[in-house]
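Questions regarding the structure given below will be posed in turn.
One chain of protein is taken out of this complex; the other chains stay put.
So, chain A:
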Amino acid sequence: MSAPSSIPTASSAPPAPSVPGRRVRRRRDDTRLALLFILPATVGLVAFYFWPLVRGIWLSFTSWDLLSPAEFVGLENYRTMVADPVFWNAVRVTLLYVVINIGLQTVLALLIAVLMQRLSRSVLLRSLVLAPYLVSNVVAALVFLWILDFQLGIGNQLLSWVGLDRIGFFTSETWAIPTIAVVNVWRHMGYTALLIFAGLQAISPTTYEAARVDGASETRMFFGITLPLLRPILGLVLIISVIGSFQVFDTVAVTTNGGPVDASRVLQLYIYDKAFAQFDFGYASALSVAMLLILVVVTFFQYRVTRAGQTDLN
């Protein structure tokens, strides 16, 4: 606070000490104008961030079908939730999705980022890598629904060429979640790679040169230099992508809609079903709170484990 407030004093003093004090004061204190300038953003902040947070938590203690007034039921929604096998299944399915999605995505993104760093920094290459990120989840889902179609999809055609059995990628209970996870890896790996790539730029090339002179191999340099120095960035990337991954909805809604049976009914889809198919807004809100808690715990845990806030670069 002290630094910025000292700037206008310094600037307004020299030109004319005889300028009426009124003008100097106006320059130094912009409170009224500032309040005007933050007004729209504040409306958005309160109405669409803080108020829904409070309201969502409140709704989770009610029973409400949108038509009759919400009725306070205490912890009943949470009691139902703990005993709800579909909820626990949704948690399990979501976790499975996150593990496959994040595991594969991080490895591939790291590979792409390191390859780009070693081979070329061209904008063209980076653009091509980013391309899938530009299409919506819905488009990605539909394209893979077609590519992996049981009868006509080129993916299954390839399998039968190689002599393997066709796979019902979206229709089998075993394959639905891994398939959806891979589809989203396809859409997000380039974006993640560019995030990691940006982090790689911060590592000084002289570190690599020095290691090379010492006769270190590429593998040795990757595990000895790249990975340790990348840790803070990688930590942030992981936190952000895990949060995104937990919220998977679009791809599932378009391809399997939770099926077969509940094999791909992820948490977010279950919340949507409860709210918009069964109009049980109270229970859906309780599920949302559960999701929020899971996210908070996972993020906190990751932050501690990856020590994302600290850097080893200095």
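In this text, a residue touches a chain if its C-beta (ideal position, glycine included) is under 8 Å from a C-beta of that chain, and two chains touch if they have at least 3 such contacts; residues count from 1.
The working rule: contacts and distances are computed from a predicted model.
**Q** Of the options "CoA-transferase subunit beta", "Sugar ABC transporter permease", "Spermidine/putrescine import ATP-binding protein PotA" or "Cell division protein FtsW", which is the UniProt protein name for the chain that has been left out of view?
**A** Per the UniProt record, the undisplayed chain of the complex is "Sugar ABC transporter permease".
**Q** Touch as defined at the start, partner being the missing chain; which of A:I100, A:I180, A:L238 or A:A253 qualifies?
**A** Counting the whole complex, the residue in contact with the absent chain is A:A253.
**Q** In the complete complex, which positions of chain A touch the hidden chain?
**A** 1, 4-5, 7-8, 11, 15, 27-31, 33-35, 37-38, 40-45, 47-53, 55-56, 59, 66, 108, 111-112, 115-116, 118-119, 123-132, 134-140, 142-147, 149, 151-154, 157, 161, 186, 189-191, 194-195, 197-199, 201, 206-207, 209-211, 213-214, 216, 218, 224-225, 233, 236, 243, 247, 249-250, 253-254, 268, 271-272, 275-276, 281, 284-285, 288-289, 291-292, 295
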